[in-house]
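Sending over a structure as structure tokens; questions will come in a sec.
Here the complex is missing a single protein chain, while all its other protein chains stay put.
By written order: A and B. Residues from 1 in each chain.
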Amino acid sequence: MDSHATAHSEAHEHPAHLRHHFMDAAQQKESATFGMWLFLLTEIMFFGGLFTAYLVYRNWYYPAFVAGSHTLDIKLGMFNTLLLITSSFTMAMGVWCSETRRKSGLVWSLIATIILGIGFLGIKTIEYKEKFELHHVPGSSFSAASFVNPPLDAQGKPKDTPLAPDMAIHTEVYFSLYFAMTGMHAVHMILGIAILFALLIKSAKGQYTTGHNTTIELFGLYWHFVDIVWIFLFPLLYLISRH
Amino acid sequence: MSTLISLPDQSTARVPKKNYITNENGIMSWLLTGDHKRIAILYLISLTFFFFIGGAMAALIRLELLTPQSDLMASDTYNKVFTMHGIVMIFFFLVPSVPATLGNFLVPLMVGARDLAFPKINLLSWYLYMAGGCLALYAMITGGVDTGWTFTTPLSTHYVNTNVVTTGLAAFIAGFSSIFTGLNFIVTIHRMRAPGMTWFKMPLFLWANYAAAILMVLATPVVAIAIVLVALERTVGIGVFDPTKGGDPLLFQHLFWFYSHPAVYIMILPGMGVISEVISTFARKRVFGYSAVAFSSVAIAIFGFFVWAHHMFIMGVSNYAALVFSLLTMLVAVPSAIKIFNWTFTLYKGSITFETPMLYAFGFMGLFTIGGLTGVFLGVSGTDIHLTETYFIVAHFHFVMVGGMLMAFLSGIHFWWPKMTGRMYPEKISQLAAVVTFIGFNFTFFPQFLLGMLGMPRRYAAYPPEFQVLNVFSTAGASILGVGYLLPVLYLIWSLKYGQVAGDNPWQATGLEWQIQSPPLTENFTEIPVVTQDVYDYEWLERQKEHEVTHVG
Partner (left out) sequence: MSEITEVPESHGEHIVSPKVYALIFLALLVGTAITVGASYIDLGPWNPVIALAIAVTKATLVVLYFMHVKYSSKLMKLTVLSGVFTFLILVGMSLSDYISRAWGQW
């Protein structure tokens, strides 16, 4: 009945990456994965506030949201979705390569992920730039004029249904949310790409293909989470009443 | 008076030479430490610093309210002072108070582990806390902020011209510090328990901190995004809360209180954990209804997510939502009451002694009960319409936060002081401090209930002369309370050098942390323990002692 009997009297192996306070590598890895998931829960709730705001205002100002959504380029949005999904796939392959100790496979997967991520941000920049030119960026330069008198197409017909001025001003709410949501998402992408570069350098040195690949797996979780956010943002922001 | 303190023979006893404090020397060994115990000490020092900053603000508030006119300072200044008081006390003292000090110190010891799961993240959380704290102080010195701790829109986004963004950023950063603490606790409690330490052998302190940690992880990010949106609204001019652009200021309050109601449980749950340990030790009994107390912590955490709109009854939420939130608020009081009843039953027929931690625990039980019950008054939306935004609210939350949480914090600090430092605090004077605190507290805050019932609004520097008598009472009480808080700082520092040597287990308590040397070694346990005894098993402890005697003798 001695409470201080030893649990592990046998000397267990202590690999270099095992921190002293863990009993074994499995415990360490599980703890790390669990911790990462808890961090992702905070991310869910962080974006949760934005999604709440989105739903409230979409119900209040539906016509303004439709009009705002129609100014987004659905092709660019779809292309970006493809880029991001593909980058998720390449990241998953990177995890597989590190699990099966394929060094060059891992390196190339990370490079592909970085390129796809930067491509996404590049297209986002083009989209943002257009919004600046159209005065659709919320703030002092915002103008709802193009929603009251929509630009005309080649046949001289308005491109979209005009809004009454008091509804048109609410497009600013739509664009506030558009920028807040895609902006927060982009910040996460930028952080992710920065980390990817660091991982790339280390994996080129063979770090994550020796059996200890927790870091790559954890980063994979993060990257897939960012992908998931976009999976929701795309239909919610781009695809309102397109018919 | 009988006492259960059992100290080693003072003429021969020494504090162990090798322990976590003496293990390494130099300031860098503290600033770069990964040791959960050292990080707890870092937190303790910095928290105390912020507590006295917040306390100074409180003193200014009470001085201003001594007279009906706004004479000590301009109304603008008064607004800034109570805002900073709230922000410093809530974000930089109460939220991290017990988890970051006692929790950091004890969670690994109690589960039987060598450290928290992520020591570096733990250290990072302290740096974030300091960064946030310094930023808040910077905002205070360079002009302050006057929105109240609630950053209420549209006041915060449109009408004030003070350091809202800087202070918001400070709260944002402090939020991440608290997220990291919570994350660490959850992983440690799930994944690092010693062999044999099942969930139902865990001390209730762990259950309480676990529940609080869930709230930290899941609720804090929502206030973070709310603050980000306020900052964007002020700097860029986006229109999410701005009514002139079609935004809804109430949406901010939904997001803010989605965090800040659970936050009040982040503040109180760890304190409840302390009380469970203290009551059990000084009544020499297993906590009555252990599993009810354990589950009530988790229940509080879960129900806590469903009641936030009780802070918004008069703000324009729909009547139907108010009704639902009002009913749900009644629900959340139930698990709190379960705890109070169970502690009381633990005392029944216990062999009670009245050491300082126990005195504070008694204070907690009485004052928290009053605070919680008045919370139920406020949860009834009808009564709330009369009482909201009056001093009744101020009294309610000070009863739970100061009468409840601060008492629990002090109780815990005294209780585990011998473990943290290896020395006892002086008993007599600390008992005096506990009594002074209790008296001062009641003088300060009870009159505020009456003031609130009479209709004195909160957050104003001036008030009608007929309220003066009660306000003078309150200010007088506050000065007594101030003495009550200064005393522990003085004698605890004194005891670091001159206190009696405590030995491993001065309280003859059962927790794992008491079975190792005080102060503990850096690695806590030379061998990871195997837990066979039940929690709060005082008979096991007796047998353990006999065992030692027969073996040594």
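In the analysis below, a contact is a pair of C-beta atoms (placed from the backbone, for glycine too) under 8 Å apart; a residue touches a chain by one contact, two chains touch by 3 or more.
Just so we're clear, the structure is a prediction, and the values are computed from it rather than from any experiment.
Listed residues A:Leu40, A:Leu76, A:Leu121 or A:Leu134: the one in touch with the omitted chain is A:Leu40. Within the complete assembly, A:Met93 is the residue of A:Ala64, A:Met93, A:Leu116 or A:Leu199 that touches the hidden chain.
Here one chain is not drawn; of A:Phe51, A:Trp108 or A:Tyr128, the residue touching it is A:Phe51. Although one chain is not drawn, its touching partners on chain A can still be listed: residues 26-27, 30, 33-34, 37-38, 40-41, 44-45, 48-49, 51-52, 55-56, 59-60, 74, 78, 81-82, 85-86, 88-89, 91-93, 96, 99-100, 217, 220-221, 224-225, 227-228, 231-232, 234-236, 239-243. Taking the whole complex into account, chain B touches the unshown chain at residues 190-191, 193, 195-199, 218, 222, 250-251, 254, 258, 305-306, 308-309, 317-321, 324, 530-532.
To be clear about the criterion, only the chains that are shown with their structure count from here on.
Those residues of chain B that touch chain A in the complex are listed here as 108, 113-119, 121, 179, 182-184, 186-187, 190-192, 194-195, 217-222, 224-226, 228-229, 232, 236-240, 245-248, 251, 254-255, 258, 512, 515, 523, 527-533, 543-544.
Across the complex, chain B is touched by residues 1, 3-9, 19-23, 27, 30-31, 34-35, 38-39, 41-50, 52-53, 56-57, 60-61, 64, 138-140, 142, 169-170, 172-173, 176-177, 179-180, 184 of chain A.
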